[in-house]
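Notes follow once the structure below has been shown.
Yeah, one chain of the complex is gone here, protein chain that is, but the others are all in their spots.
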Amino acid sequence: MLRIPCPHCGERDYTEFRYGGDASKTRPAHDERDVRAWHDHVFVFTNPRGPHREYWQHVQGCRQWLILERDTATNAVGTARLARDGTPA
Amino acid sequence: MTERYSALALARHALTGARWPRAWRRADPKPHYDVVIIGGGGHGLATAYYLAKNHRVTRVAVLERAVIGSGNVGRNTTLVRSNYLLDGNTQFFEHSLRLWEGLSHELNFNVMLSQRGQIVLAHGPSQLDVLARKGNVMRLNGIDAELLDRGEVERLLPYLDFSERARFPIHGGLLQRRAGTVRHDAVAWGYARAASELGVDIIEHCEVTGFLREGDRVIGVETSRGRIGADRTAISVAGHTSQVAALAGLRVPVESHLLQAFVTEPIKPFVDHVISFGAELFYISQSDKGGLVFGGHIDGFNSYTQRGQFPKVQTVAECAVALIPSISRLRLLRHWAGIQDMTPDGSPFIGRTPLRDLYLNGGWCYQGFKATPAAGWCFAHTIAHAEAHPLIEHFSLERFLDGNGYDEYGLGNWTYRQ
Amino acid sequence: MSGGPHRLARGGRIDRDRPIRCEFDGRPLAGFAGDTLASALLANGITLVGRSFKYHRPRGLLAAGVEEPNALVTVGDGGRTTPNLPATTVEMRTGLRARRQNGWPSVDVDLGALNGWLAPLLPAGFYYKTLMGPRRGSWMWYEPFIRRAAGLGRAVHERDPDRYDARHAFTDVLVIGAGPAGLAAALAAAAAGAEVLLVEQDSALGGSLLAAPVTGSLERWRSQLETAVRSTPTIEVLTRTTALGAYDGRTVALLERHDHADPDPDPDRGAARETVVTLRARAIVTATGAFERPLLFADNDRPGVMLASAARTYLNRYAIAPGRRALVATCTDAGWLTALDLAAAGTAVTVVEQRDEIAEPLVAAARGAGIDVRTGAMVTRALGTRGVAGARVESRASGRAQRLDCDVLCVSGGWSPTLHLTSHTGRKPRYRPELDAFVPEDWAAGDFGAGAVVGAYSSAAAVESGLAAGRAAATFCGCVSTADPPTAPTAPAEADEPTALAAALPPPRRGRGRTFVDLQNDVTVKDVALAHDEGYGAVEHLKRYTTLGMGTDQGRTSNVNAIATLASLGARGVGETGTTTFRPPFTPVSVGALAARSVGRHFRPIRRSPLEPWHLANGATMIEAGPWLRPWFYAWAGSDVGSAYREEMRLVRSGVGVSDVSSLGKIDVQGPDAAQFLNRVYVNGFAKLAVGKARYGVMLNDDATVLDDGTTARFGEHRYFMTTTTAQAGEVMSWLEFLLQTAWPELRVQVVSVTDAWAGMSVAGPRAREALERALPGVDVSNDALPHMGVREVVLDGVPLRVLRLSFSGELAYELYVPATRGISLWEHLLAAAAPLGIKPYGLEALASLRIEKGHVAGLELDHRNTLDDLGLGKLASGDKAYVGRALRARPALQAEDRWSLVGLECLDAGARLRGGSILFASGDAIAGHGRGYVTSVTFSTVLGKTIALGLYQGGLRHRGEEIVCAFPLKGETVRARIVSPMFIDPEGTRLHV
Partner (left out) sequence: MFERRSPLAGHLDAGGRDGFDGGRRLRLGEVRDTSLVQIGTWPAVRSACAAAIARICGCDPPASPRVAAARGAHRLYRIASEELWIATSDPRLPAVLEREVGATGSAVTVLTEARVRLAIDGNAARALLSRLVPLDLRDASFPVGAFAQTGVHHAPALLDRIGAERYDLYVLTTYAGSTWEWMLDQALPFGYDLHVTTAADRSPSTTSDITRDLQ
């Protein structure tokens, strides 16, 4: 059972969360019109076998969107932070 | 030299006690090939076979990191069908099903295609309309399809939950009689044996570690067993597409997810069709050995671990009992997970890449196994002619750039929701 | 009463004061409490317990535990029929009814045994080489025979009456296995201050110690250990509980079995048959022990060939003499312990020991016990057919062979640590030659092993490793031991059993008889050799090609023997050959237990409108809409949906009706930046929406497909009330939160779902205003006070009421929102007050039909494939305001002129049935391929008196007026239709503004 350390609620089963995919990409500016930029953001992935930065929303908890560090090769879970606090460097 | 398989051959060996030859030659890498195929799974081996058979390209090597067939071709739920909606998908998967229908004879290897029929259930009027649209398209393309109302489903599958207790009552369904199952491992072995017979080198325990480049042209691969030159190189490693593509500096619209499969203890014939639940993604069939085989939805987050999450096991069990209450008493024997390429529209990529002489076949989502023969057939054609086979033109890597996404199920642009 | 002729007069752990009669193959079977079905059978001299899978050879008990490959029985009747249970795991209990399987006409006389004669024709994987002809598809002719021959027991299609529960659990230290190592680990962890959960699949604690004589010092020691554990309050003990699988996050799935006392627990009183526990532990000690391996020799599957450890268990735990004359074939000291116990119980014993050098004390003890000892010798063949009658014994030095008589042949071929759980989480085991076994490696943080599973075979060594592991586990949990260093009762000298062993010799390649590696799947050494010859030598290939290890026993007794055989054939050693990956569950688990309470109506929760009780009490037929149940149609309008919805439509078009729209998503949007936020997420402008007004809006996904549509009303400077479709409510909510928290954290906006807070009802029809005037006197709903798209918030009797003048039907209409618990009361009041106007409720079918007449998109038009322009809504996104999805909307293929886009369709063939899902063709097209579009929604227009539809058509309304063909080949129908505007009624919207 993947256990996700919600910064607000504490460690919980992943079933309380909703997956939001790759969080390593920066979303283009709202008024960006460049198709390639949005294409790469929406459709292209690094999909690493190893450390992965990803979005999860604690939908059955505090409803906050988190950025979680997880290793896709082992499912080892690292730290999580609130997405609203910005992505860690 | 491979020996032809037949009842007679079996009898001869039984009487003389003569030993059987290897099904496929053990081969060591040569310095150069016309085509090097990375990945000894169903698709890679099928591609090699059709390159040799249809295009007389026989200086071909299949490079496999472990042993052949150790990936998804041996981990899937063995379904084959051609009930597809979108122009392009319909023809491609029907081509595949027709190849399945001749495969045992083509390969002289019994892959046990069992056309027992698949029923997709609808649990409401609008869901049945969606199935009707698909069924109509199938019929308009010469593919068998039958629309069933609740009564017809009940006559065919009386053991489904038609009681008052059913949370999502069965409203009807779509039947494709020619759909069914195949003995999955046999597909890899059969293609390997036939390809080897035609001169293809199948090289196991040979991991690709890099690509040999000449400008924007790929001229071979670095492997754990040395450099291998190639006029054309093809990637066919679904599950690890991103990793291998990355060795060539490519980023692709693929994320790797886990799909679990489940099998119960063997029992006498219990379910004679392939049945797909309509309320959630769940399907069931019974293997010839007697085990009930279940499939469900991906676990839902990127992973390469090849082990599933327990709550998903429970979800699948809930669906099984919701569909067939008497399954409750049967016992789950094993569950395992495969690594699946997921794409933003649920459709694959197969064809050329931005790099010259490098070809890619991946992103099959839930459909890799049933696509095996057609994917091999079309990929081989594409490699041989350096031009996409008409059946796969729409599966291009760039399709999202011009807006030609190919969303068969209308699930939107999320790999993890397909 | 004796409980069987082979039962010893005294000894054993059975309760002789509690005799039990059960039914086996329709005949009574006597035993005692504490017996398993297997021990009861053995006590009663029933040694032929099953037929093998392929050759239907007679089979007896090989083991005494979960590893039993042969003795599979079917238990129970009717809906409780359970096939394939190992008799060794079925506890004796009153009311138990069991029968043997896989024999026809019976297991004793089985015609299937004829397969034995055909064996040479049916080697492993024979079916890959034949059954293909004469023509394509011939397999469909052979398959039924194969399927009937395959499969083990027979299952029934009756509903399982039993109840299964599921629960969650958390602990500091989980100890799996209550053998000496597990008991010690539990004590140590608890002493260090950890909360401990100790799980044991057996009914008793002690593991291997349960096989020791009940009179010996080992048993006294075991009971001391048990007492210590039971008397420690911080140790929770679960017996009859199997660790099914180990998962990420140190989560272990457990199965508790409750049916040992009563085979038919009463579900109506809440008695569960089994409970699945999802346990999260902070540390895990795996003390799962090891399984003994059989030896490979010809006909090693004969009834009477039994694992030495099993023989010892039947003797000491169940007080059964497995035979009168025992032959113990061994390459381990463990075999000698069995020999000594058998001799002590008065059995004539011969030991055939593969090794030349044995620990002297053992030999002395054996000789002292009158045991005939043959070292440097091995059994090459078992004699006898329906039961072992002797063995062919060969001296390794001289090769001289002789026949020795026996009626039980105990075999001891070494130990296989039970590493299933550790491999579930991806640990690759390592082969250790000195143990001739695969042992778990590279333990993850928080995972510890103890006892035989890590090669500590003797009880004393097991306890030592258990104490260490328990301590380490507690420390990992951050427990700092306050108590004295943990101890366990000191082991008796006897506990330090000799455990030396040698690798079992490879089986002879020649000679008569068949040597079985996997007894359940009938895989022989010949089959392994065949696979190797054909290039299926890798373990994964071997498993798949021969089905070795794929039986219900998951190859517990065959795995290592197969690898050894493989190794003996090829160049590679056992270690390099490697082992296959074990998958969960450890032992098979009923699907019902995994589904637990989520069955029947509880499969998924039902979401209910606050008005539902009224609907049910007033003749509504309900229909599923996602998680919701919604009124489909009402009895007042007709008895079937087909006629009822037309009545309801007529009512709305001509008078006034009211429908329940509570399931619409409702989101409270507040904050200083709310206007700007809405202006970004909707394609159309919301920046200038005035207070007291509502606006229709459409949201796109980033890829420019339509996410959802709905109306948002502005009730205050910083206060908005958004409605979404029923289907997308959850998606939209999460999407808004995603944008606010990840993309635009600088916006001061709070979104809260208030879907549950409000009951919603739509009052629609030319007389809707009159209805409201009657129902809500004092609320000015005149056209001036409340024009189209105007909204009001009023308070009546202290209850807030929101009135939004919106129309989905195209008629003059109002949506009323009232606090959920007041919904029924307003609804009833409305119906009463407007009764003189003939107001009546209308359901989902009419609602959906009315919107079709008006050309509003919904349902099937709103899948994630369609763009704003496809739905004819492109003009909404005017100006160059930025909105989500704008950039990718510009992609050429999404702007192509010939995209399939929204059209209205009028059926031209009166009386013909136009169906949803029809495929559209231009007249003159060949009716084949994928057509130019399809029908999404169909209804009968009561206004136009004809069937109309919405659909998507190549080029859309540029083909307005054209006559096309709607094909429905599934029913062999084609219908002519004309492309028209999707706004079938009142395109100018005059009815909305009256």
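When the chains are written out, they are named A, B and C in that same order, and each has its own residue count from 1.
By our rule, a residue touches a chain if its C-beta (ideal position, glycine included) is under 8 Å from a C-beta of that chain, and two chains touch if they have at least 3 such contacts.
Nothing here was measured: the structure is a model prediction, and the numbers come from that model.
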What are the shown chains that the left-out chain touches?
-> A, C
Which of C:P120, C:P161 or C:P819 touches the missing chain? It is C:P819
Of C:H157, C:R355, C:R514 or C:R604, the one touching the omitted chain in the full complex = C:R604
Option from C:L8, C:L122 or C:A271 whose C-beta touches the chain left out | C:A271
Using the touch rule from the top, list residues of chain C that touch the missing partner.
-> 165-170, 195, 266, 269-272, 278, 280, 597-598, 601-602, 604-610, 613, 628, 662-663, 668, 670-672, 718, 748, 750, 752-758, 796-797, 799, 818-826, 829
Logged for chain A, residues touching the omitted partner chain are 8-10, 12-13, 15-16, 58-64, 82
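In this section, only the chains that are shown with their structure count from here on.
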Hey, which pair has more contacts between C-betas, B-C or A-C?
-> B-C
State, to the nearest whole Å, the distance from the C-alpha centre of chain A to the C-alpha centre of chain C.
-> 27
When centres are defined as mean Cα positions, the distance from chain B to chain C in whole Å is 22
Which parts of chain B, given as residue numbers and ranges, touch two or more other chains?
-> 305, 309-311, 344, 400-401, 413
Give the residues of chain C that touch two or more other chains, as numbers and ranges in rising order.
-> 247-248, 251, 278, 426, 702-703, 888, 891
Any idea which chain C residues touch chain B in the complex?
-> 79-84, 120-121, 123, 126-133, 136-137, 139-140, 143-144, 146-148, 150-160, 162, 164, 166, 245, 247-248, 251, 253, 276, 278, 424-426, 530, 533-536, 538, 540-541, 544-545, 547, 550, 552, 554, 583-585, 588-592, 594-596, 598-604, 606, 623-624, 701-705, 859-860, 863-865, 888, 891-895, 915-919, 927-931, 934-936, 967-971
Chain B contact footprint on chain A (complex, rising order) | 1-2, 13-15, 19, 21-22, 35-36, 39, 42-49, 52, 54, 70, 72-75
Over in the complex, which chain A residues touch chain C? Could you list them?
-> 1-3, 18, 20, 23, 27-28, 30-35, 37-39, 41-43, 55, 57, 59, 63-65, 74-75, 77, 82-84, 86
